[in-house]
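With one protein chain withheld, the remaining protein chains of the complex are depicted in position.
Here is chain A:
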Amino acid sequence: MANIAAKRIKREFKEVMKSEEVAGGAIKLELVDNNWTELQGAIAGPPDTPYEGGTFLLEIKVPETYPFNPPKIRFMTKIWHPNVSSVTGAICLDILKDQWAAALTLRTVLLSIQALLSAAEPNDPQDAVVAKQYRDNLCLFNLTARHWTNVYAGGPSVIADFNQKVQRLLDMGVEEHQARVALSTYDWELERATEQLFS
């Protein structure tokens, strides 16, 4: 069984390497170990989204029963998105769960995850806090996502106001990521974030 999985991953690896998406820099795939059970993917943040200009790394674990069961994929790069846990990087995407089909490949799955960045599904959230902000204050959500892309994924937009607020919390001795999460969660209201951190 494991043999089928490894053989198929090898064929897929070749397919991905030849694909135009790799040539165009939209997706990347690398081997992590020599048994073809763990890979690292990367997707470029789609244009005209808050993720534009960022590169997001994904951990890909191939089960022994692949391709009859889906690969296990999570974001390693921290990302602010309704369908991705801002804590664990777990992804809520139907094809990685009950809508998996054996003819899907790592290439099509990576492209689907990239498409998810362009079109969030706030009604089927993985991260309730992010989804609530997406629904209630889309403008602030976009800024927050852009800020996270800048800080964690190498995106180009520096948001000075947010950086200053994070710095204020750093000065109080709060750990940087924790500070960013608290501010993002409380719509960048310094007072409420501080209150939550020190309560």
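Just so we're on the same page, a residue touches a chain if its C-beta (ideal position, glycine included) is under 8 Å from a C-beta of that chain, and two chains touch if they have at least 3 such contacts; residues count from 1.
Definition applied: contacts and distances are computed from a predicted model.
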Tell me the UniProt protein name of the chain this structure doesn't show, selecting from "Checkpoint protein", "E3 ubiquitin-protein ligase RNF181", "RNA-binding S4 domain-containing protein" or "DNA-directed RNA polymerase subunit beta".
"E3 ubiquitin-protein ligase RNF181"
Which residue from A:A23, A:A103 or A:A119 sits in contact with the chain not drawn here?
A:A103
Decide which residue listed in A:P67, A:P125 or A:G155 touches the omitted chain of the complex.
A:P67
Can you tell me which of A:R8, A:R74 or A:R192 touches the chain that was removed from the display?
A:R8
Which chain A residues touch the hidden chain?
4, 7-8, 11-12, 15, 67-68, 98, 100-105
